[in-house]
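Have a look at this one before I ask anything.
One protein chain is absent from this view; the other protein chains keep their places.
Chain naming follows the written order as A, B and C, and within any one chain the residues start at number 1.
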Amino acid sequence: MNAAYQFVTGPLAWAAWGIFLLGSAWRLVAMYRLARKKDASAIAYMSWGYSLRSIVNWLIPFNALGWRKNPAMTIATFAFHVCLIATPVFLVAHVMLWDQAFGVRYATIPDAAADGMTMLVIAACLFFAGRRLAMPDVRAITTPKDWFALAIVLAPFLTGFLAYHQAIDYDTMIVLHVVTGEIMLAAIPFTRLSHMVFAVFTRAYMGSEFGGVRHARDW
Amino acid sequence: MQPPTLWDWETGQKVVLASIERPENCAWVEEPTVSPDGERVAVLASLEAGGFTALVNGEPWENSFDKVWQPRFSPDGRFTAIVQRDGMWTVAVDGQPWEENFDYVWNTQFSARGDVVAACIQSGGEYGVCADGQPWENLFANGSQPTLTADGKSAALVVQTASLKPADLDAFQAGVFSVAVNGQAWDATFVNCWTPEFDAQGAHVAAQVRTTLYDYTIAVDGRIWSESYDCMWEPRFNPATGKVVAPVRAKGAWGLAQDGQIIWEPVFAQCWHQVISQDGRNIAAIVAPAFGEFTVAVNAKPWSIRFPEVTDLVIGRGGERVAALGNKENAEWRVLVDGRTWPGVWDMAWRPVIGPDGAHVAVKVEKNGRQSLLVDGRPYPREFDRLCDPVFSPDGAKLLIRAIDKGACVRIVADVAQA
Amino acid sequence: MGIQDRLIEDVGLRRGVSRLTPEKIETVVRSVMASEAGARLKAYSETCMRCGMCAKGCHFALSHPDDPSYTPAAKVAQTMGVLLKTGGRVDPGTFYGIAQLAYTECNLCKRCVHYCPIGIDTGFIMSMVRRICHKLGVTPQYIQDTAHSHSTTFNQMWVKDDEWIDTLQWQEDEARDEFPGLRIPLDKEGAEIYYSVIAPEPKFRTQLIYQAAAIFNAAGVDWTMPSQPGWDNSDMCMFTGDFEMMGRLKRRHFESA
Partner (left out) sequence: MKRSLPILLAVALVAALSQAALSQENIKSLAPEAFGKLTRPPARFNHDQHNEKAGLTDCVVCHHGGSDGKIDRSASTEGTPCAECHKVKPAGRSTGLMNAYHKQCIGCHKARGKGPLACGQCHKR
């Protein structure tokens, strides 16, 4: 047990963070170089103002047309994304680990809140899964990759939730939690989760094209 | 009606017509056109009594017509327009219509000296060219993009050699377009032909052609280059060597090719409007070293100055001077000469004019609705309502300024050195 | 449900597909991918989360509520998705469906952009599919005919050089009965407004030119229309995927202005 735990929280954690950070940076640089080479016309129209305008407008729930026409999805996806990022970042136990390892301390959220947020993430994942099964137009476009992405995200929250409540076998669960979390980090640059890295740019381009070329909104 | 050497080059100002106002018997008059020597100003006029005519220096033509359009002075100073009578069209030169009439006439063209006047004609649904009243013997299913040799002895036209049934993709892609010279089409036909261009002697014609939907090349007298390209632009003959130079797109970038051989490596996002000096040694073109950044390249070397758009490239006869215009979205016009930007930003500028010896450059510019000239970068001290392009005297020492100001048409000859 | 279940007969598509082989399709797909498809296509194809929100933005999807294969994401999956997954090695029959979908079931309106949180441009992806179709010679008959017209006359309706000017003068004449002294000024240098139309106006709806002239006349503005080809501001070559001709048309139009 100790050896396993030490391995997943030691070398494996370094590897996961390394893959996530370096992988994302490499993907961004590679994509930028590709864009320089072949999407010069798109780069020429990129504008800070229109990019930010579009991003901000899409970050407001029910502001964009797409949000308004898909209300349930809007609630689910906003709750999901906020909790997905905030819970692990501000979780007391995680901050403790930063503190122990690097002496880094910052604000935390109460465990009860984190517990609720985790349940929200799990619930949102179930909602997404339900859509993929129940809605014909979503089912038609769902691929194994999408289930894979969903599973990768669900796993650390589910195991984290079980570990926190020390249900089932704690020792196994905590190792599983660490491993699944690391899988998620490492998967970000190379799976559907790469939208975390690229979405800001695809949105920014669309904002720039609609703002600068069509003189229209894109939300 | 005389060559520029015989024009009045005495320094000073002359009022050609004191008032370009509408005379009483005219319902309205259109925009004035000024002759190349500046001695005559013409307007098309709608007569109160019905019909149209032209007023040249205020004097109406003897004839009036049902319709008159496309007013143009020939280089030798004759005033031409396309006229309609009884539903038939022809060209009137100084008020005298050609004897031949056509179902339609357009695109008046002149020889360099102005002794030949030609135009596109359509007769019974067939197309061709008519020069000095003599129509081509062979007409075609369609014709466009006419060009005339410098001496006016030959005309070329992109023609359709067979009619097409509606939406017949196979027939179109088999190629039904060609170039006809004096009514004789090339033997070869192509999917498309564009921008036919004569050489200096008027003996050869080069045109862009598309041999399939995807392969672009140049055909000279109907024979295509051995190389084809992803895309290309208008060919120009080198006046000294007779070789054909055209911008080509290869490997996703633009360069220049000559007789099928690359002479400027394709490194530009765009390359077009190439001009060649008379000695054939200097070639300049408008190029974009990067997307959306234009400049001029001389012998493949781009200038360092960049603008969102560059237009109106000209080269001096000897190739010693290269001038163009830069602008930003059709505003903030600047004059670019030999890689440098002249001081001043203008609402609009027109194609630069380089003197015959290459020593001087004059450019018509506009700011706040008033037009003036820049001569070698210096503003001419007077503004006008409207100007025509400036003309240098054959020795390059004088400048002819043709202007309309305060309702009068004036002709000014200035010393270039003092302008 | 999918494109293969609703193929229609089109002379142009059938003719194009009859000359294809899987090898030829693969070669062209690979060359377009190598030379033209860039970061945008890559980012779009990778980051689409298949959330299906775009379905509500597409009039094709809305008018086929029972057929999920019409949603933008589904249309991408059936066209570019197939080409990317197979590396372009698809049989000609499949390609018929890809072309039909790209040309007739997405009209590149980009409305779905307003529904996609990530900003995926389905219209752009479909233009890339059309680009490949053009390169393979698989385009619907009538749109290809307009592209041919553009390449010849620089307008989409085979309006010949003289027919254009004649039409303007005819409308000017007609309008003068109602508005004496009305003009449609041709090639007036320095005019403030350059008025351009699309070819169906002179071809079928000449009164639109009459009406525009009447408005300009009443407003007293300084306007002009070109007598030379280049007056048509439409560009069906952009829609067929013939980007070389597209560039030629754009240049002609701007230089005419």
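In this section, contacts are C-beta pairs under 8 Å (C-beta built on N, C-alpha and C of every residue); 3 or more make two chains touch, one makes a residue touch a chain.
Owing to the predicted nature of the structure, the values given are computational and were not obtained by experimental measurement.
Among the chains on display, the ones the left-out chain touches in the entire complex are A. Per the touch definition above, the residue from A:A3, A:A72, A:A107 or A:A134 contacting the chain not shown is A:A3.
One of A:A42, A:A64 or A:I174 touches the chain omitted from the figure, and that residue is A:I174. When the full complex is taken into account, the listed residue touching the unshown chain is A:A163, out of A:I19, A:A163 or A:A204. Seen across the whole complex, the unshown chain contacts subunit A at 2-3, 5-6, 9, 92-93, 96, 99-100, 110-111, 163-166, 170-171, 174-175.
Throughout what follows, only the chains that are shown with their structure count from here on.
The minimal number of chain-to-chain contact steps leading from subunit A to subunit B is 1. In this view the innermost chain, defined by its CA centroid being closest to the centroid of all protein CA atoms, is C. Rounded to a whole number, the gap between the C-alpha centres of subunit A and subunit C is 37 angstrom.
Our note on geometry: subunit B versus subunit C, Cα centroid distance of 31 Å, whole angstroms. The part of subunit A that touches subunit B in the complex is made up of residues 40-41, 43-44.
Of all the residues in subunit C, the ones that touch subunit B in their complex are 11-12, 15, 35, 134-135, 137, 141-142, 144-145, 148, 151-153, 160-162, 165-166, 169, 173, 180-181, 183, 185-190, 227-229, 242, 244, 247-248, 251. The residues of subunit C lying in touch with subunit A in their complex are 1, 36-40, 42-44, 46-57, 61, 66, 68-69, 71, 73-74, 77, 113-121.
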